[in-house]
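Here the complex is missing one protein chain, while the rest keep their positions.
A, B and C are the chain letters, set down in written order, and residue numbers restart from 1 in every chain.
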Amino acid sequence: MIEPTTLSERDQEGSSGAALNGHANGNGHASEHAVHGPPSNVRVTGLAGLSTQQLLNAHYYLTLCRGLEERMWQLNRQGKMPFVVPCAGHEGAQVGTAMAITSGKDWVLPYYRDTAVMLTLGMTARDVMLDFMARADGPCSGGRQMPNHWSCPNLRVVSQSSIVGSQILHATGVALASKLRGEDDVTVTYFGDGATAGGDFHEGLNFAGIKKLPVIFVCENNGYAISETFDKESAAKNVADHAAANAMPGETLDGMDVLGVYEAMKRAVARARRGDGPTLLECKVYRFVPHTSDDDDRVYRPREEVERWKQRDPILILRRRLGEAGVLDDALVAETERRVRREVDDATEFAERAAGPDPATVMRHVYAEDA
Amino acid sequence: MIEPTTLSERDQEGSSGAALNGHANGNGHASEHAVHGPPSNVRVTGLAGLSTQQLLNAHYYLTLCRGLEERMWQLNRQGKMPFVVPCAGHEGAQVGTAMAITSGKDWVLPYYRDTAVMLTLGMTARDVMLDFMARADGPCSGGRQMPNHWSCPNLRVVSQSSIVGSQILHATGVALASKLRGEDDVTVTYFGDGATAGGDFHEGLNFAGIKKLPVIFVCENNGYAISETFDKESAAKNVADHAAANAMPGETLDGMDVLGVYEAMKRAVARARRGDGPTLLECKVYRFVPHTSDDDDRVYRPREEVERWKQRDPILILRRRLGEAGVLDDALVAETERRVRREVDDATEFAERAAGPDPATVMRHVYAEDA
Amino acid sequence: MPTMALVEAVRAGLHDEMARDARVLVMGEDVANKGGVFGATKGLLEEFGEGRVIDMPLAESNIVGTAIGAAVNGMRPVAEIQFADFIFPAMDQIVSEAARIRYRSNGAFGCPLTIRAPFGGGVHGALYHSQSVEAFFAHVPGLKVVVPSTPADTKGLLTAAIRDPDPVLFFEHKAAYRSIKGEVPEGEHVVPLGKAHVARSGKHLTLVTYGLSVHHSLKAAETVAHDGIETEVLDLRTLRPLDKETVLESVKRTNKVLIVHEDNVTGGIGAELAAIVGQEAFEYLDGPITRLCGPDVPAWPFAASLEQAVLVTPEKIAESIRTLAAY
Partner (left out) sequence: MPTMALVEAVRAGLHDEMARDARVLVMGEDVANKGGVFGATKGLLEEFGEGRVIDMPLAESNIVGTAIGAAVNGMRPVAEIQFADFIFPAMDQIVSEAARIRYRSNGAFGCPLTIRAPFGGGVHGALYHSQSVEAFFAHVPGLKVVVPSTPADTKGLLTAAIRDPDPVLFFEHKAAYRSIKGEVPEGEHVVPLGKAHVARSGKHLTLVTYGLSVHHSLKAAETVAHDGIETEVLDLRTLRPLDKETVLESVKRTNKVLIVHEDNVTGGIGAELAAIVGQEAFEYLDGPITRLCGPDVPAWPFAASLEQAVLVTPEKIAESIRTLAAY
């Protein structure tokens, strides 16, 4: 398993997480397929102050996530696995935010859409596939939970349920504990726009605002909660409108722009780490495919709308920007895609060979087991 | 029992509730002790456009509520009744808002503090005392609930639990039903500042905003939830700050000024009745006495603070304003107080003579009884 | 009589009551445009309009709380909780509010509200799309709890629930939605709440169950019949109020009782049934009061191997019948 990584580590002046200076190519089997390119340590002007290597890593994670997901759909259509929770369309917001935190130091409470968050934090393709296939060695639950119910103690990713929005309160609690101990880690929680209709959203923001907790609330607003449009879920025009009454800054971001998201998140992380309190970030994104493999989105949204949004695919946008800046060219893109294909193949084979959980273990871990 | 009454009926241009044109002196035993004063139908300039009679009625309800409450404390100290839920300090906000709605037509979901709301709507002193003493004929619950858990079908006051904030969602549901049927009644719900920390507050405001429901959210912000100051309950500076993100107007009012509250409420009622949707009104008030007879407020707030607020007693403020306007003089005040004393005496004797609930009825009304 | 899958019977029940009574509303997540994640409300929006088929925000407390308010103000709301697993955010509104409005107002207010939710495992739903939650609500005075097992009962009981003056929780086993088909009487069809159904007669022992387990139990009864064991299978249909007369009458005749449910054993419906039998049919018992229920784990895991390990199957039921019959 890849060690906790961060793309932005070296940018964080005064970050105490400097020991965790791995990056995606630094550890694990991913390094075997290192991408060739321009010198990696040069910061590229106008591109969020990120180094070439960091920019290429961002591109890699976006590409990897999309590649993994395509494979999942394939396996699902082949009847091999019953359930896919897609991420496509959200990767920009996810990679952009996750790049700005220190993996293994900062706490993360993601939701089911957050495959690209997990990859950026350092979960490998193999890990993701193990959980997707409900294998005994799947790090998140060993086959107990549906895919995409993230959990990784070594990455400080807290186990998630399927209850929309419930993790928001856990995030405030995690942040409270860190703050009480005087530690400078921050806590990030992710959720969809639908989650903002629920009471836990309000209670969590309110408490974080009262206590000035070092927590960042990231809403991935894709305009739908399954079939319901945002205006059926929320009286607010923007999710970020809820920030003001909860004593925190709020920003509505173009979630398709990974670099813009990264910059806003960096500010929020710095603010939280300084002890100045919480931030609410809203990333406007779009879900390119149905809610899950059980859903048929043709019933509730027009194809044209989907196609229009696909023009704003975060991968396309990033490639264009990196291309214009001379960081990425067609050859590098092709190389990245080959690398992703190899890793996805490897992960699929690895997971297919792995054992499922032993039915004899089904009663374990209801309570702590005696030492 | 006094019929549903409204003080402001005649002011509501186009109100369909014109049939309900009683006022406090118009029905029931209260009329025996009618207050003498200037001509009752003259609207007094600068005083919220209310007529003399309406202004005197407001004064009467404030005085009655305070008088009833003083008696309750007496009975409690004598060991006659175990539990008092005070209203003192909130009467201005309560009478001001309740005057602006049409009793028996508009729906009301109050909370336990709202004795003056209930009196203004037409609940009599006798009724209040019956419930206070847990008598079988108490209109709210026949002795099943604690005092101040209001319920009066003929006044369209919906039965309340002790669960802080839960009535906010019922209010949206009541308003939804009225709106679906195309009726023009409005729904008003009352709650404290502590209730704004809970999820039901957010869910209710959000839904009302989405559906533009004819509902008015009245928060009586007394700065405390039992011992906790408002800044421990809420990240928002003002409760009304939550209005914007829920697509409704919000106003923070001086809740000690019955006439100012009345005017704001009248606007909100008109807006809701027109079909323009919900409003959030925050009335800044103060609780002059402990939370309930079980509480000792000396533990958590300084006496000077209480005394400072008592200078702003809504009764004093109203008396001063009506005095300056020539509507009220010392003789009339004394007369009103005598009347209140008589009514409170009568209510106390009446309730003391009334029977308690028959233990044989304890299993009734768990489910509907067959016709 | 048309043959329907169980989920179609839900839809038919909703449809007919909406057509009959303008006070009936359907409210829930994805119930309008999408017609429900299982299609239980498909077509209702088109026929009855968005005033009566309401897509609600993702907030279960609001769904139930708003439905309570609408019920108090003259409507007959049918609230859908998308999966029974998501009912807990609405627990307070159900237990503290809906269940008590009548009692606390001394009979002045009522709450004619139906709350529907798909429940149960066996569809790879994992911990949060597999739960049985009926026992939580069967404990609560003021509520009624219904679990239909056949399409005909589904329509008939749902109709009765919607017409009932009190709050009814109506749980539909999601694995039965398409797998269980049956004839449904045309036109008005009402099955009264609170009456159990003798799904199979027998004299050697009484098997008490409900929901999808009725079908598993009937299969098991068929299997053991080949060995001469005659099992009486009771389908409770309503869990609160429990039809204890039918249960006791049967147990007093067969002298043995096996209780079967999918919900985890501790504190499930089986506990209450066992207590009633142990108190009121004590003198008639010729064998231990036996429960065959889900194990005490938090709902069912995702992996097929794990899920199979916890489900109460016809095979496990047949084995329990044999053991008890041989006692």
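Here, contacts are C-beta pairs under 8 Å (C-beta built on N, C-alpha and C of every residue); 3 or more make two chains touch, one makes a residue touch a chain.
Being a predicted model, the structure only gives us computed values, none of them experimental.
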Displayed partners of the chain not shown (whole complex): A, B, C
Contacting the left-out chain in the complete assembly, out of C:Gly13, C:Pro151, C:Gly202 or C:Gly270: C:Gly270
Which of A:Val44, A:Cys140, A:Val186 or A:Ala243 contacts the chain that the document leaves out: A:Cys140
Contact residue for the chain not shown (choose from C:Ala5, C:Leu45 or C:Val140): C:Val140
Full-complex contact with the absent chain, from C:Gly13, C:Pro89 or C:Gly211: C:Pro89
Chain not shown, touching residues in chain C: 61, 85, 88-89, 91-92, 95-96, 99-100, 103-104, 127-128, 135-136, 138-142, 240, 242, 264, 266-275, 277-280, 282-283, 285, 287-291, 296-298
Where the unshown chain meets chain B, residue by residue: 82-83, 134, 141, 143-146, 149, 161-165, 194-195, 197-200, 225-228, 232-234, 294-295, 299-300, 356-363, 366
Positions on chain A where the hidden chain makes contact: 107, 109, 139-142, 144-145, 149, 151, 153, 158-159, 161, 163, 166, 168-178, 180-181, 199-200, 203-204, 206-207, 210, 364-369
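Just so we're on the same page, only the chains that are shown with their structure count from here on.
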Most distant chain from chain B, judged by the mean position of its C-alpha atoms: A
Where chain B and chain C are represented by their mean Cα positions, the distance between them in whole Å: 42
Averaged-CA centre spacing for the pair chain C and chain A, given as whole angstrom: 39
Between chain B and chain A, distance of the C-alpha-averaged centres to the nearest whole Å: 49
Per-residue overlap in chain C, given as positions that touch at least 2 other chains: 57, 59, 61-62, 89
Residue list for chain A, restricted to those that touch at least two other chains: 197-200, 232-234
